[in-house]
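The complex is shown incomplete by one protein chain, all other protein chains being positioned as in the whole.
Then we have chain A:
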Amino acid sequence: MFNRFKSAVIGVVSGLEANGPAIEGTQYNKVTLAPKFPYGRPHFLSLGDDEVQMSADHKLRPIIHPSKPLPYDTGYAECVNAGKSRWNEDQAVYRQGVLSKTIQNEAGTFNKYAVPYTYYGIFDGHAGVGAALCAAHQLHHIIHEKLVDAQDDIWVDFNEKNSPTTKPRDLLIIGALESAFSEMDQLLLEDKNKYQAAGGCTALVALFILGKLYVANAGDSRAIICKGDTFLPMSMDFTPENERDRIRRLAQEQPLLLGKEYTSKEYLAQPKSGDLGKTVMFRDAYMKGWAYKTLQPDDLKISVITGQGKRSRVMGTIGVTRGFGDHDLTAVYQKMPIKPFLSSHPEVQVYKIASTDDKEVLIMGTDGLWDVVDGYKAAEIIDKSLNAFEDKKYVSAATCLVGYARGSLTNFWQLKSGKPASCDDISVFVIPLLPYKLEYQELVSRSVVNESNSASTTTNNEIVCENENFLSC
């Protein structure tokens, strides 16, 4: 397993055979280059070409789910948008990997140790399907390499050795995720002139390793943990509105990035030329409160961030501020590059999987879900579904969640309540925490047994871990 991952050469993997049609967007123009990966739906759905066509029916918006079980009974469901783009621009992936190491023990024989992990990712593409496809094909390889880089230190029992050169395991795994996100974005930059323009995508990743769950998010997809009718947010949304401070400060520090049209200042109302000389309320990049100033010609520029909530935009153009790609994205007006204001840096949250039951699930969803469903509603739908279904509970629950958010088509797509439903692509993982916990407990108990018989289990390939102390630190 380890070798298989290791041998996958990052960045050289390519799928040149599929030649797509011209890109319709205005900001992206490189029509002569081939796409890096052919379009498809997530690997675990195993859809043929006919089925990919059927899945993109904007009138039916079929809810697609895996035909074969995913690890840990994980549920997944997706549906295409209502017509805003021809293809579903979301992508999803899961992978299982193993970090392994052979250590010579005192008797001179070798013990092979292994730490398995499971990875889930969802990527919401925009301005094309390329970046999301690249992330779905490549990010797990990069994360694996980063974990391999760190594995010697992950092995160390920090509590005992107390080495000043190593850091707690959480920080090593968080660092692996952070640096992998950065490298993924870098890879898209390097590919920029080699392949068809890829657009951009958000990234939400869940990594189950060593009894913990690490959720890394860059974008406006969202993860929550549901248990009964309550929920715990596991990510925050990176939208222009939520990242106002970071972006306006950057704009103030580097005004060249703003060109002639934009300003880092924010005004209570967009100033008009007729208001020159009047007093207006404003705040500067570093200000929390509001102050007054006399309106000067320079104040007639457009704020770098406009709009509110779902409609907030950077330079009037993009509504999400973190993720991969968008290296060629320019503002609708003035064609200023937007990428300097975007970040691939994820926020990583850690959750220790302690006491859990089969009702506790991690939900990962693209904004197509969260536009119309909040955490409480999601928890309610999941709770109901888990009670209603005997078999294939989690995939049924994912289907119900997507079904609720998609609603039904009358004159428009609407929820049961009559309110507008989501017209975006919707992708959802519903991952129960209990199976992972049980597997992990088994791993720990086996490793303890193994430790006591270490002489007799020298060169086998069993999946074991070092010792209780190591695992629990």
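Heads up, the rule we're going with is that a contact is a pair of C-beta atoms (placed from the backbone, for glycine too) under 8 Å apart; a residue touches a chain by one contact, two chains touch by 3 or more; residues count from 1.
One rule holds for everything that comes next: contacts and distances are computed from a predicted model.
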Report summary line: Taking the list "Ubiquinone biosynthesis monooxygenase COQ6, mitochondrial", "Geranylgeranyl transferase type-2 subunit alpha", "ALA-interacting subunit" or "Ras-related protein Rab-2", the UniProt entry for the undisplayed chain gives the protein name "Ras-related protein Rab-2"
Report summary line: Contact with the hidden chain, among A:Val395, A:Val430 or A:Val444, goes to A:Val395
Report summary line: Touch with the missing chain holds, among A:Phe44, A:Tyr94, A:Phe181 or A:Tyr195, for A:Tyr195
Query raised in the report: What residue numbers in chain A mark contact with the hidden partner chain?
Result: 18-25, 28, 34-39, 49-54, 57, 59-63, 65, 67, 77, 81-87, 89, 126-130, 133-134, 195-199, 385, 388-389, 391-392, 395-396, 399-400, 403, 408-409, 412-413, 416, 420, 423-424
